[in-house]
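Of the protein chains in this complex, one is absent; all others appear in place.
And then subunit A:
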């Protein structure tokens, strides 16, 4: 029993069809609990008023935007090293999901920034690096779309993902160079003394869990679709041969 068993599309389809409803139900439950708890049963912040509640969408989506890229990086490496097609398809499936999370983080951030900072957008290091991350996602997805041969596409996007990761990190530190900017520092670190207060912390954790499960659900769903698309293509190709 090893994890590489799931590289077999048939095995992957069987297991994911069992896991998918659980992940979807878990995501729904967590998001429902977390968001209702966050929106209606936490006090307003004494400075920010009720706008603080955007945190329950903003922080988890920003977190998952970065994690989705990390997942794509791991999947790409697995594809390059072990040539498992499911891995390449999972990376492909995660691209648009990650882009959506990035955009959600940017939009909720703008909505939050307007009342708090008095501006929708500032060229703050964190904001800028997220915009750049969105561009990386766009390039990655566009490359998948542009190449017809699936194996070539998988190879090239994997190479792009690896190089892009390095440059995404570089860009993050490059824009840091300007100054600290408007955006506050991290307030959820495990090793810091001052974090966000517990009343906000626990519903936030539930929301983050919900977003993780949501990501898992969407990626599984999209990977399954990709596998089915491949099967249809293979069938069509066989028919043409016959």
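The rule is simple: a contact is a pair of C-beta atoms (placed from the backbone, for glycine too) under 8 Å apart; a residue touches a chain by one contact, two chains touch by 3 or more; residues count from 1.
The criterion applied here is as follows: contacts and distances are computed from a predicted model.
Student: For the chain omitted from this view, which of "Thiamine permease", "Heme exporter protein B", "Response regulator" or "Sensor histidine kinase NatK-like C-terminal domain-containing protein" is its UniProt protein name?
Tutor: "Heme exporter protein B"
Student: Of the residues listed, A:156, A:205 or A:221, which one is in contact with the missing chain?
Tutor: In the complete complex, the chain left out is touched by residue A:156.
Student: Write down which of A:20, A:132, A:205 or A:221 is the residue touching the left-out chain.
Tutor: A:132
Student: For subunit A, enumerate the residues touching the unshown chain of the complex.
Tutor: Residues in contact with the chain left out: 132, 135-136, 138-139, 142-143, 146-147, 152, 155-156, 159-160, 162-164, 167-168, 170-171, 173-175, 177-178.
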